[in-house]
Structures are given as C-alpha cells and as structure tokens.
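My questions all concern the structure below.
Yeah, one chain of the complex is gone here, protein chain that is, but the others are all in their spots.
For clarity, chains are labelled A, B and C in written order, and residue numbers in each chain start from 1.
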Amino acid sequence: MSTLTLAKALNDGLRAAMEDDPKVLIMGEDVGKLGGVFRVTDGLYKDFGDSRVIDTPLAESGIIGTAIGLALRGYRPVCEIQFDGFVFPAADQIITQLAKMPLRSLGKLRLPVVVRIPCGGGIGAVEHHSESPEAYFTHTAGLRVVACSNPADAYHMIQQAIRCEDPVIFFEPKRRYWDKAVVDKAAEALPMHRGVVARPGTDVTVLAYGPMVKTCLEAATAAAEEGRSLEVVDLRSLSPLDTDLIFESVRKTGRCVVAHEAPVNSGLGAEIAARVTEACFYNLEAPVLRAGGFSTPYPPSRLEDDYLPDLDRVLDAVDRTFAF
Amino acid sequence: MSTLTLAKALNDGLRAAMEDDPKVLIMGEDVGKLGGVFRVTDGLYKDFGDSRVIDTPLAESGIIGTAIGLALRGYRPVCEIQFDGFVFPAADQIITQLAKMPLRSLGKLRLPVVVRIPCGGGIGAVEHHSESPEAYFTHTAGLRVVACSNPADAYHMIQQAIRCEDPVIFFEPKRRYWDKAVVDKAAEALPMHRGVVARPGTDVTVLAYGPMVKTCLEAATAAAEEGRSLEVVDLRSLSPLDTDLIFESVRKTGRCVVAHEAPVNSGLGAEIAARVTEACFYNLEAPVLRAGGFSTPYPPSRLEDDYLPDLDRVLDAVDRTFAF
Amino acid sequence: MTVDASRGAEAPPELVQLLTPEGERVEHPAYDIDLSPEEIRALYRDLVLVRRVDMEAVALQRQGELGIWASLLGQEAAQIGSGRALTDADMAFPTYREHGVAWCRGVDPVNLLGLFRGVNHGGWDPADHNFHLYTIVIGSQTLHAVGYAMGIQRDGADAASIVYFGDGATSQGDVNEAFIWASVFNAPVVFFCQNNQWAISEPLEKQSKIPLYRRASGFGFPGVRVDGNDVFACLAVTRQALKNAREGQGPTLIEAFTYRMGAHTTSDDPTRYRVATELEAWKLKDPIERVKAYMFKSQIGDQDFFDAVDAEAADLGRDVRKRCLEMPDPAPLEIFEHVYVEPNAMLAEERDQYAAYLATFEGGE
Partner (left out) sequence: MTVDASRGAEAPPELVQLLTPEGERVEHPAYDIDLSPEEIRALYRDLVLVRRVDMEAVALQRQGELGIWASLLGQEAAQIGSGRALTDADMAFPTYREHGVAWCRGVDPVNLLGLFRGVNHGGWDPADHNFHLYTIVIGSQTLHAVGYAMGIQRDGADAASIVYFGDGATSQGDVNEAFIWASVFNAPVVFFCQNNQWAISEPLEKQSKIPLYRRASGFGFPGVRVDGNDVFACLAVTRQALKNAREGQGPTLIEAFTYRMGAHTTSDDPTRYRVATELEAWKLKDPIERVKAYMFKSQIGDQDFFDAVDAEAADLGRDVRKRCLEMPDPAPLEIFEHVYVEPNAMLAEERDQYAAYLATFEGGE
C-alpha cells in the first residue's frame, strides 16, 4: 500500500508494464528526458533507454502511424498525446487505421496500441489544452475507450489497457494528476470495462467519469446534507459502457443525471441518456438530464469555472430531475 | 421548373453561387477537368477557369487549411472531400481551426467555408467510401452541419450554405445522387436550419436525414398499407437541430424513431433521443428508438444491405415503439 | 555497384535504365544486375501472369462480379522488379494497386479480388506472406512501414520494409511525416513511389514542380529515379536500396517512372482529362514487350517458351475467374466479427438483437 498521486500511479503502472513485457514501448513528444510535460513517464527513459522510450518528431499522425507499424511487428506501443486538443492531427490514423485494421484483416492482425490522452480543463491553460474529445472515439467502432478518475484505477487500468489486445484510448484527468490516494498494487483489479458505484445512494443516479467523478462525489456529500441521497457511478469504461451496472442503478433510483466536461451536444451523455431511457423506460420518474460543458469551444481559462459543470450545476440537474 | 438529379441540382446550385459572387471558389481533388468523381462540379472548370475551380494536391488537410487562408482573404471556398472516409486527414483543420477561429478572434474573423462531403453507403463501394461521419461534426461547436435528401433541397441548400457566414459541413447522400425530381429554382427556399415534415402522419414520428429520408418515406407507405400512420420528418439541419419542429411532431404522435446510417453508438440519434426525451417526457408512450448502422466499421459491400437500416428495420423500430 | 554513387543526394543520378524500350541491355554506372536466363524467364513469366490476372479482374468487374478494380496495367515491371527484390524476411506495405507485388509475395490472386468483390476488406494473412493488407486511405501505410522498420531495428533482424505509394500520395502529410521519421530514426525502409503520372485526373504537376525522387534530398536521404517500365532496373535499384536499409544505411526513396495505361479504376473515364497521344507514346515503352524483344534477341526465350507462358496465363485467368465466382458471400452476422479481439458486451448485445431480428424472417419472406 502506498500513497500516490494519480500521475505517479500511472508512472508506476507504466513501469510495471514495461518490466513485465519487453515489447511495451513508450512513444510521444517529450516523453524521454523530460518525462512528459506532466511527468507521467518520468524516469522511464533513464531506466529503459531510448529504444523503449522514444522521443518522437513533433507530429501526432506520425506517432500513431508508426505505433501501428510497431504493433504489426509485435510491439505494444503506449503513445502519449501531449494534450487533448492535439489528438486531431492523428484522427485519420486513429479512426481509419488503428480502429479498423484488425477487422479489415478478418482478425489476423492485432493492434495492442494504447493512446494516452491527458484530458479536461480546470488547470488554467490556454486553448486546446483543456478539451474532452472522448465522444469522437466512442463513436469510432473498433476502439475501446476508458477514463480513470483516481490513483488506484490509474495504476491498474493503464496496465490492463496495455495488456488488452485491442487499441485503447486512455483518458487521464489532468486536473486530478496531483490528487493523492492510497493504492493497493497487489489488489485484484476490477475488469477494465466494468464501472463501479463510487458512492451508493437511493434517490438519483449520477453517472460520471474521469475528472467529474470527484466533482460528483462532492455534490453527493453536499446533497446528503440536504437529505438527498445520490448514487455516484464512476463509469470508468466509456466504450463499451457497463450498461448492466448503469441500468441497475437507475432502476433502483428512477432518476439519472450524466455529467461530463465535454460539450453536451452529441456528447457521450446523449448516448447514455438514450440507452438508459430505452432500458429503464418504466422506471424513470424523469428524463435523464445532462450536466456538461456548453456546446461551444472551450472558453478562455478565466471562464472555465463557468464552463465546467461544477458541484452546483450537477446539483441543479439533480434538482431538475425532481421537478418532473 | 426542371427535372434534375440530385447531383445536377448541386451542380446548378454551385454554378448559380459562382455567378452570383466572384469570391466563390471550388477546391478539391479532381474537381476540375474531371468534374469530380460524382460530376458534381462538372463544367465549372471549363466556364470559370482554374483560378476559381482549383484541382488541389492530394491532401485533405491542405485543402481545408488553404481554404481557411483563402477565406481569411475574403474568398468563399467550397471544398469537396472526395468520399466521407477521407475527411479524417482534415480533422484537425476542421475541428481546431475552421470551427474555432471565428470565436478565437472574438468574432472579427469570419470563415464562410463549405465542406461538401458525399456520404453514406449503398453503392457497392470498397471500404472508406460509404461512411456517415456527421456525428464527429455535430459534436464540434462552431460548425453548422446540414444534409440534403432531394434535388430541390440540394439546389437551394448548397447556395444557402455558401452564403452562410459560418463554416458549414454539407452532406450529400451519394446513393441518391442519381435520383430525379422537379426543382423549382425560383421558389423561396426554407431557411437552411429548418427541418420539414416530408410526410404527415399521426401515430409515430420518424426522424431522418440525407439518404435515409427516402427509405423512411417508403417505410411510411408500407406502414400505411397496414393502417399505421408515420410522420416522416426530414431534419435537413443536423446542427443546430430544428427542435421546435421535432418536438411538435413527437408531442402529437407520442412515439419517435430516429434513423441514420451512421453507427448507433454515440451517433446523432442519441442526441436527438436525449433532447426529445427531455422536452417531451410526458408525451412519450415509448422511448425514442434508433434504427441505425451497427456499431462496427462499415462492412464489405456484400453485407451493406444488412448493415444499412432499410425499410424493414425502420418498421421494426416503429413496431417496437408500440410494444411499450 | 558502388553504394556511394547510388546514394549521392547532391548530384541526383539520371533515370536508371538497364533495358531500353527496344529491348537493348544498357549499362548504368551505379547499378547493374547479373541475371541468369532462368531468372529472366521467371521475370517474364511474372509480368505476363500478373497482367493476365489484372485483365481477368477488369473483365470480372465489367460483368458485375467485382464492384470496382484498380488495374496495374503498365506498372507490371515496377511491381515485379521491386517485388522480386524482396527477401522472405522483408515486409511490404501496398496501396490498392500492388497486384504484382502481391503475386511476388505468394498471395493467391483470388484473395485480392475479395476486397473488390465486397466479400471482405482483405482476405489474406499479412504474416503468411509478409505482405500487408491493401490500404485505400492515401499515404497512411507509409507510416506503418516506418514503424514496422523501427521494430525490425529493435529486433536486430536482417530485414527491411518497403512501402508502395503513388505520385499523388506524395502530397499527403503522412507520407512526408514518414520521410521524417525514417530519416531521424535511420529506419530500414524503402519508399517505392510508382509515379504513373496521374492521380485520378490530376497530372503530376498538381503534386510537385520538381521530379519526385528529389523530395528525399530535403529530408536527408537519397532518392533515385528508375525506369519503372524496366523490370531489370527496378529489380537492381530496389535490391540495392533494401541492402542499404538492412545494412543500417537508412531509407531510400525510389521513384519508378511509369504510366497508368488504363483508367484509374474501372469507375473512371480518363478520356475526360487526358489525350490519346500520351497513351500511344507510352505503349512504345511497354514493360513486357521490351523483355520479350530482349529474350528473343539474346535467345533466352523462344516461341515455345512464350506460347507456354501464354497458355499458363490463360489457365490462370480461367482459374481466377472460376474461383472468384465461387467466393461465398459472407453471412450477415459476420458484420460483428473481428471488430474486437476481446469480447465486447455492448457489441455482443447488438449482434444478438440483430440475430433475433433476422430470425423473425426465417421461413418468411
């Protein structure tokens, strides 16, 4: 048992994966000597050398494209995209190549590539450094998409993602990188695609992932003081969704709010709302409501506290589900 | 009044726009002498010359990136992406530049760029030639996204898109390119972001756009024979949605099915379902159901009749809404 | 053959040619090749057979048996020459037009047809042939080849990768990123660009103002232009480039100067954008005729040999046709297969729902 920041837990997880399997490689911009701009790969270059920790030229399409080639040769590349907003130059390699190649080969090719994306806002950054592009990838069949919310999950899930035979888009909540928690490295980990009830409750189900889990837990604490019991589910897996867990919770509570930082319009919350409504139609006392980023580009940082759904906005959505 | 194929209606619309405004340019691969692989730009090169109809190097990011530059200089470029599956190399220029630059300039810059994307399947093509990537763009704030379904709309909407001061992603249903209809060029056109009731009905609202409108109209005819009245709404605008029209229809019928070719998972149908459910919660007799492409990459063409939601699958979804 | 001369980026070599269109063997200071009569006969046979497969595929498309076909007509020498330069350990990354390379790698031609018939997206196991799947998204495979070569480097293997792409592809960002990666990591990769003068309707001038092989110099590695209709030269130049790659000398860009004799694909109509005289001029440079002329002259092949190859080609054509028609359509539920290697609950549910839906039609319709 050790107390780790989320960033350090990822670092330890990467190290463990590299020790376990010599085919695991780290690739990206500044992942070497610098250890990544968030230090998630800190020390790996020193210990594993430049043939396993590769500082690449500055081009995201190149990073994913060459990672695919390395995977075809039997390697397991873990690519870092420096910030969420910089994944788009790699969109073609991710969407038309990484996601589809295994199918295209009738299953003969496997692409165990992990694409790590520090995501989300709340750190006072300039534009393109605070985005939440998960819906682009959940809409892309062939990818698995997960998001960790705490150090323990970070440690275990990154290793599961690396062991997974399919490509995994791995979201890391950058404003939680420095959050600390106890990590039991020896504990048996939950399967990667299972969600978890982060806080049980009875009145309304609040679904969240990544950075919003903490916000929703705080909302639950505040709500409890006013006598309302929120069940907070940490989705962990965004594609596939752990629908069993989600439906079970909503069937129990009869109300549901989904929270994410990404713009509401065509966001992942929509998919969850549609599925929950279909599966739990007779259980729902109110429509599934969404507390999300506005359907605008991410604003300048002095406005991000308004843009990001906070405790109050989550509670407002909860309140509104009781108005039905 | 003339009878035109959808492709020819677009061609006439482009020509009219070019005649109206010398700043309108056509750019893309093979749009010049060849007139585009679907002949949508046929004859324009001959009549307007290579300074207004530009055969570009083979690179989609370059097409959109230089179109942005041309727009900054006061031009109104209409870019052709040869097939849906080839838009992804341009994802970065579309998502991080085209969509965001006006906001980034506090409104000082305008980017009246149209990105034409022939979309959808049903033409027996090889992979990457039959996709429906609209949800990637409806999730991208700053873009307007529309889809035409018939020659008359094609003629008018392409001109509206070109006149629009915001960037517009313009989807063209490639399997309907050769469908003919009477086009009244002098008629006053519906605003670009308004949907239309393509066939009135009373029992269930069927929402569709692009290539699926025709399929849904056929489904409505078939359903009518069995005594069930479908109201088919042609959305036309995918972002923003004409929610007034949609909600009005669903409030009347109490049931709703959304049909699109794109994969269901995180597709546009989810957004519509979420909004309809929230706005029409007490009117709904059943959850909004989706008839869409499966959540897989587009299959080889011998399987596309299974993959694409057809009349039967739409009616099956309709039936299921009556099972609630 | 001196390595230096072939790699001098500063003073680019002229077009490398070892066999003229008239079938004369000529010398080149940097490249030469010593082929036995048997090897030459084998190359001739390759050229004829892949042209025959291609012809059959075009016919199958005309008859509605394929959705589309991308013909290699005119590019046989570039593909056979480079394809035969590969060792078993080398890995090839094709576009959608490398039927000749596929042939060299031992891929059953019928397997190539699957993609164009629409029964699958690629019917062979890349690992069985060290021949990757066809790639349709222009240029994206160049990065895969470089990554693969970086893997070869890490394995310390005696191998290289080769990647095929067209003149049009050189404009894609990915291809240029691949050049950068290959150069920076000194990756054992050969970039084999078939400049067939056209990217659908766009002539080379729309992609580059200078000869394509010179692009490499801007990235710090050698480029060479070879007569792409000369199978001997293509073989010699590719062999050398692969050798250099394997020996740690890094990448080479080969521009095979050739011509797309047919339409871009069977859906295309080249009369809309190019003049017939161009085609006529290139007919005189046919990659097969010149080998035949040379073989006749040097008595490496007699009429019996040529007749035998023609007969073999006819048989092959018939066989390919027959087996193409026999190719079974995939079953509907195969839509859901192979999307993921590991189980995916959400997709399994979709699959089950569709299976149940299909079942409602059973006995019906």
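What we mean here is this: contacts are C-beta pairs under 8 Å (C-beta built on N, C-alpha and C of every residue); 3 or more make two chains touch, one makes a residue touch a chain.
Just so you know, these numbers come straight off a predicted model, no measurement behind them.
With the missing chain put back, one of B:82, B:96, B:149 or B:266 would touch it. Which one?
From the options B:82, B:96, B:149 or B:266, the contact with the absent chain belongs to B:96.
Any idea which of A:218, A:285 or A:316 touches the chain not displayed?
Counting the whole complex, the residue in contact with the absent chain is A:316.
With the full complex in mind, choose from A:97, A:138 or A:295 the residue touching the hidden chain.
A:295
Identify the residue among B:13, B:35 or B:65 that touches the chain left out of the display.
Of the listed residues, the one touching the omitted chain is B:65.
Determine and list the subunit C residues touching the chain excluded from the picture.
170-174, 176-177, 180, 183-184, 186, 205-210, 214-220
Take the complete complex as the reference. Which residues in subunit B touch the chain that isn't displayed?
Residues in contact with the chain left out: 51, 56-57, 59, 61-62, 64-75, 89, 92-93, 96-97, 100-110, 141-142, 144, 164-166, 193, 239-244.
Using the touch rule from the top, list residues of subunit A that touch the missing partner.
On the subunit A side, contact with the omitted chain comes from 29-30, 32-35, 37, 55-59, 61-62, 85-86, 88-89, 124-129, 264-265, 294-297, 299-304, 306-307, 313, 316.
Throughout what follows, only the chains that are shown with their structure count from here on.
If we define chain centres by averaging CA atoms, which chain lands farthest from subunit B? Would you check?
C
Need the CA-centroid distance for the pair subunit A / subunit C, whole Å please.
Roughly 40 Å, centre to centre.
At least two other chains touched by the same residue of subunit B: list those residues.
Touching at least two other chains: 61, 85, 88-89, 127-128, 265, 294-297.
List, in ascending order, every residue of subunit C touching at least 2 other chains.
Answer for subunit C, listing residues that touch two or more other chains: 120-121, 137, 173-174, 339, 346-347.
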